[in-house]
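A single protein chain has been omitted; all remaining protein chains appear in their positions.
And then chain A:
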Amino acid sequence: VEFTKVAADPSIVNLGQGLPDISPPSYVKEELAKAAAVDRLNQYTRGFGHPSLVKALSQVYERVCGRKIDPLTDILVTVGAYGSLFSAIQALIDEGDEVIIIEPFYDCYEPMVRMAGAKPVFIPLRYQNNGNCASSADWVLDPAELANKFNSKTKAIILNTPHNPIGKVFTREELQGIAELCIKHDTLCISDEVYEWLVYKGKEHVKIATLPGMWERTITIGSAGKTYSVTGWKLGWSVGPRHLIKHLQVVHQNTLYVCATPLQEALAQALWTDYKRMDDPGCYFYSLSRELEGKRDRMAQLLREAGLKPVLPEGGYFMIVDVSALNVDLSGVDENQPYDYKFVKWMIASKKLSAIPLSAFCGPETKKQFEKYIRFCFIK
């Protein structure tokens, strides 16, 4: 909220908030216009998700996951992935529970966990220098450190892959490690996979819910906003086993009850279009990531030329950048803030360019570790 206000100034180039300024594909926009013209589609639809939408989602994810997914019991449509995170946490996390959050983290995880009366337990991704050009793959969890965070109070771990802000795409082995701990400690996994289609050459998005023993304990979250570059539609979904999804449905029926109809219908039609061509490279699920890979590489190049050190992301549409090498004099900026906050303020004022400081995505203990990084969004 803080940074959006500052960057709303039109004279500033806004690479901060994760908001595409590329156009959504035209067939997506057309479907919404078509849906809005149908009288019945301007009134209430099914509370847990518009029938044609949950059907389309079940088909897409059956194919991706290789298992049967019941559209009525295994899926909940929510107001953005944000709404799915909220529903999952309110449904499954209780007072006194512990929830493991990997740092840096999408900033809403912490307040949502606290609002549920639970304790966030942080574990940082740690930079492992392998000598090559910095990549998001260099950031890893320490297995022993991770194992130590699990105990009898641990109710869930929140996983985000591809990861915001770093762009890390967790490998099958890394997910296996997390899965083993979840099974051993009977822990749930809330897997935020909103950037699931934005994975770059040579990388594979692996769904933790498809690993042995994990479907029964995982909620997988997706987003129309990120899939189709329509963040303003605010539609997301949770996919999981009936015995977990039913509790998210209870939260949903007691919070906002139903999501907007014409948007859901339009999304359903768009998903059918792409479902039918999932064997075709022209499918938007693949073509968007090809388009973004070019932008990623171009942005990384520009940053290097400016003397900054970008961390090349394997997925997502964000890139973190080490700004410490520039050694900018920030003594004029507010003393009490972390380095990256001060740097961004200075950059907005003197370079008319905005980004988000990485310490915004960290718990109190790790701010020092991440304060030389800022995050840029390149879906522009």
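We take it that contacts are C-beta pairs under 8 Å (C-beta built on N, C-alpha and C of every residue); 3 or more make two chains touch, one makes a residue touch a chain; residues count from 1.
The definition used in the following text is that contacts and distances are computed from a predicted model.
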Answer for the undisplayed chain, UniProt naming, from "Kynurenine--oxoglutarate transaminase 1", "ER membrane protein complex subunit 1", "CCT-beta" or "Dynein regulatory complex protein 8 isoform X3", is "Kynurenine--oxoglutarate transaminase 1"
Of A:Q128, A:N151 or A:Q253, the one touching the omitted chain in the full complex | A:Q253
Looking beyond the chains shown, say which of A:L15, A:I123, A:V230 or A:L271 touches the absent one.
-> A:V230
Touching the absent chain in the whole complex: find that residue among A:I190, A:L244, A:V321 or A:C362.
-> A:L244
Touch rule applied to chain A and the missing chain gives residues 1, 4, 17, 19-21, 23-24, 29, 32-33, 36-37, 39, 41-47, 79-80, 82-83, 86, 90-95, 108, 111-112, 115-116, 183-184, 186, 188, 213, 225, 229-235, 243-244, 247, 250-251, 253-263
